[in-house]
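A single protein chain has been omitted from the complex, and every remaining protein chain is retained in its original position.
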Amino acid sequence: MGAGTNGAKSGRGASVTLSNLEKTYDRASAAAKAVDGVSLDIRSGEFLTMLGPSGSGKTTTLMMIAGFETPTAGDIAIDGRSVVAMPPYRRNIGMVFQNYALFPHLTVEENVGFPLKQRGIPKAERAKLVADALELVHLPGYGARYPRQLSGGQQQRVAVARAVVFKPRLLLMDEPLGALDKQLRENLQLEMRRLHADLGITFIYVTHDQEEALTMSDRIAVMNDGKVAQVGSPEDLYDRPDNRFVAGFIGESNFLPAVVRGLENDVVVAECEGTLIRALCPGRPASGAKVTLTTRPERLRFADGAWAGTEAAQNRLSVTVTEAVFAGERCRYMLRAADGTSIVLKEPSSAVIRRRAVGERAEIAWSVADTILV
Amino acid sequence: MSEVVQPASLALAVSRPKTAPFDWRRAVPLLLAAPLLVYMLVFYALPVAAMLLRSVNDPSWTLANYATLFEDVVFQKTFWITINTSVTVTLGCLILGYPVAMGLVRAKSMAPFILVVILLPFWTSVLVRSYAWMVLLGRHGLVNEALLALGMIDRPIRILNTPLATQIAMIHILLPYMILPIANALRQIDPSLIRAASGLGATPFMTFRQVILPLSMSGVAAGTLLTFVLALGFYITPAMVGGPRDITLSMLIAQQVDQLNWAYAATLSAVLLATALAILAVARKLPGVGNAFRTSMR
Partner (left out) sequence: MRLARLLPGSIVGLILFFLAFPIVVVAIVSFSSATYLTFPPPAFGLRWYEAYFSNPDWLKPTWVSIWVACAVVVLATFLGTLAALGIARLPKGLRVVAAGLILSPLIVPGIVVAIGIYYAYSRYGLVGTPIAMVLAHTCLAVPFVVTSVTASLSGIDPRLEQAALSLGATPGATFFQVTLPLIQPGVLVGALFAFITSFDELIVALFISGTGAVTLPRRMWDDLRFQIDPTIAAVSTLTIVLTAALMGAAHLLRKRAEQNRMATSSAAP
């Protein structure tokens, strides 16, 4: 669901290059850097999400791309041309805001036609383009209504229609689904993907919701403290996080402290709780170094039965069950390892799988490929 | 030649921008506000300042005018009358105004009606309202007629042109200035606090005394100070319904201007203005009062 393949649609979407972007606010102390050396290459036609907690600099970066904030250092190039000196009304970028920002004193038709009017497009042609845009967002015939007569979801779609009606090559979105309830959000997420596929232009999307990012994006740039922590496709980020922050922010992770004992090709052997664990490791850490290994809770399984002997079960650990929670489609266990480390294990709930009891001792197993050194 | 120049200019072109591209935008707000500011300086602020200056530069630079003023018996008497009246009026407004403020905030369906009753007199000119009291308090006015009809007096009593008339009329005119800030403060009290209090066993009176009253204090302070300051400067009402011997500070000022005693008038004005500003300055420092002012000024 995550990775789209629309490299073939390039040409319709703008490419965006951020080079060493910095934004410092008045107090000019190093701590007040909202954006601290962000460099990113956004490909033509891709759906890129900037994901991070509040204060990570993602919105500030988006605002700099739009032209509402000026970088204190660095450059922004769209389709190869630097735009930093260009005011926002000349950048020809579509933008959707979190609270929609529809003009309350104009009808839906006037709202969507607003950018066309600024570009001097004559009335008749405007009407047609507006109608097309409203069709695109599934709101045909809503032209005569006022924003206050629409629901939140409808307002959001009008905002999107308004942002794309003038056929920009780049669409920026600042947490556009934040104000909606869960069900509506999920529906609109699918619509956004469909829209992206239909239009073929570049989407830059900002959100703090990692599920949303994983669902919609071609690539995700995880941001923290004004810097890019990692860029990659949803699978890359989920399966092979580069650092502890990404591992913890995306999905749920277990962190196991360990000491390096050796290296075998790309696999590091580390001692953790008295047993040897193997993990994927791109670098070459020194022997004896203290490291952290990370795994995903759903990649762990209780080691009993035939599965226990397979290659997928090379890493093992003895644990005690401290909590067992049934949560509908999954069972979630809190486990405790010998030295007190907490580990979370999630397994699908099924009538045939025996549920573990609190206090029970067990052995868990998981594959080396699912273990990363961060 | 040109090859030497080109790379340098290219380098400049790609180096980081130092200032915001819209530098000119920073001047725009000032340009927008400037016409009015200049206008008010020329036609209002400087005239008033020039007049006030007469208190210190007439006949030459001196503070003597202030010295003589404070020793002047007429001034002392007038000042005392003004303060006295203002205090009485403010107290009257407080006693009458607080219940109305509570009524305004508590009422659900009646609230717009109550608001109209408060605001319509508020926007009616002071002249008309003072005149209304002339009608009511005159020899053949309603009050006298009613008292006669009830048999409480045998002959019409003199209410108009007494200090009492001034006070009644001023209370009437200044009540909204007391009611609105208090209502604002009351409106901001979280209703769940009141429910909590009664849930803990407090009678309505105790809830009022220990929860509502303290929390409304910022509004009370704002309303009281505002009313007092306005009362100090009242001119029309005391002139119309007050006694011929009861002269307020503003009436004294007007008299002096009529006689072209500009130095004296300016000195009086300066004292009046300074008193008003001092009270307001103190008021804004009180916690919560500054906000109450801002919201009630709408």
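Chains: A and B, in written order; residue numbering restarts at 1 for each.
The criterion applied here is as follows: a residue touches a chain if its C-beta (ideal position, glycine included) is under 8 Å from a C-beta of that chain, and two chains touch if they have at least 3 such contacts.
These numbers come from a predicted model, not from an experiment.
K.L.:
Who touches the missing chain here, A:Leu21, A:Val35 or A:Ala66?
P.N.:
A:Ala66
K.L.:
Just to verify: which one of B:Ile81, B:Leu94, B:Ile114 or B:Ile182 makes contact with the chain not shown?
P.N.:
Answering carefully, the residue with contact to the hidden chain is B:Ile114.
K.L.:
Which of these, A:Leu21, A:Ala34, A:Leu48 or A:Leu102, touches the one chain of the complex that we don't see?
P.N.:
Considering the complete complex, A:Leu102 is the one touching the chain left out.
K.L.:
Mind pulling the chain B residues that touch the left-out chain?
P.N.:
Considering the whole complex, chain B reaches the absent chain at 25, 28-37, 39-41, 43-52, 54, 96, 99-100, 102-103, 114, 117-121, 123-129, 131-136, 138, 140-142, 145, 172, 175-176, 229, 232-233, 235-236, 240, 250, 253-254, 257, 262, 265, 269, 272-273, 276-277, 280, 297-298.
K.L.:
List the chain A residues touching the unshown chain?
P.N.:
Within chain A, the residues touching the omitted chain are 66-68, 87-95, 97, 99-105, 114-115, 118-119, 146-148, 150-153, 155, 162-163, 166, 179-181, 184.
As a working rule, only the chains that are shown with their structure count from here on.
K.L.:
In angstrom, rounded to a whole number, how far apart do the mean CA points of chain A and chain B lie?
P.N.:
Using C-alpha averages as centres, the distance is 56 Å.
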